[in-house]
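All protein chains of the complex are present and in place, except for one that has been dropped.
== chain A ==
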Amino acid sequence: MTTHYLVLSALLFAIGAIGVLTRRNAIVVFMCVELMLNACNLAFVTFARQHGNLDGQIIAFFVMVVAAAEVVIGLAIIVMIFRTRRSASVDDANLLKY
């Protein structure tokens, strides 16, 4: 059963990665990042049960906390960029390029 969970986690992670690479809307990109973090959490929980200790669950818990903080800051940045540039597309925020 462990293998099944890990394959599911890998699939979700890869789908999230495809989303990050292909989507343009910054919010959707952000959701895909969240999906990847969730996939990692699933792997952590699975390994916790596999190895019979709770450290995996603790790490998953910390990942959740960090993800929540990251969402707050990331969405604030998106709102700020939207205010100044009137766009939520990641392609439009290219002023730091050169």
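As a convention for this text, contacts are C-beta pairs under 8 Å (C-beta built on N, C-alpha and C of every residue); 3 or more make two chains touch, one makes a residue touch a chain; residues count from 1.
Following the convention adopted for this analysis, contacts and distances are computed from a predicted model.
Engineer: So one subunit is absent here. Using its UniProt record, which name fits best from "NADH-quinone oxidoreductase subunit J", "Glycine--tRNA ligase alpha subunit", "Molybdopterin synthase subunit MoaD" or "ABC transporter permease"?
Structural biologist: The correct option from "NADH-quinone oxidoreductase subunit J", "Glycine--tRNA ligase alpha subunit", "Molybdopterin synthase subunit MoaD" or "ABC transporter permease" is "NADH-quinone oxidoreductase subunit J", the UniProt name of the unshown chain.
Engineer: What does the interface between chain A and the hidden chain look like in terms of residue numbers?
Structural biologist: Counting only chain A, the missing chain is touched by 1-8, 10-19, 21-25, 27-28, 30-32, 34-35, 38, 41-42, 45-46, 48-55, 57-58, 60-62, 64-73, 75-80, 82-84, 86-89, 91.
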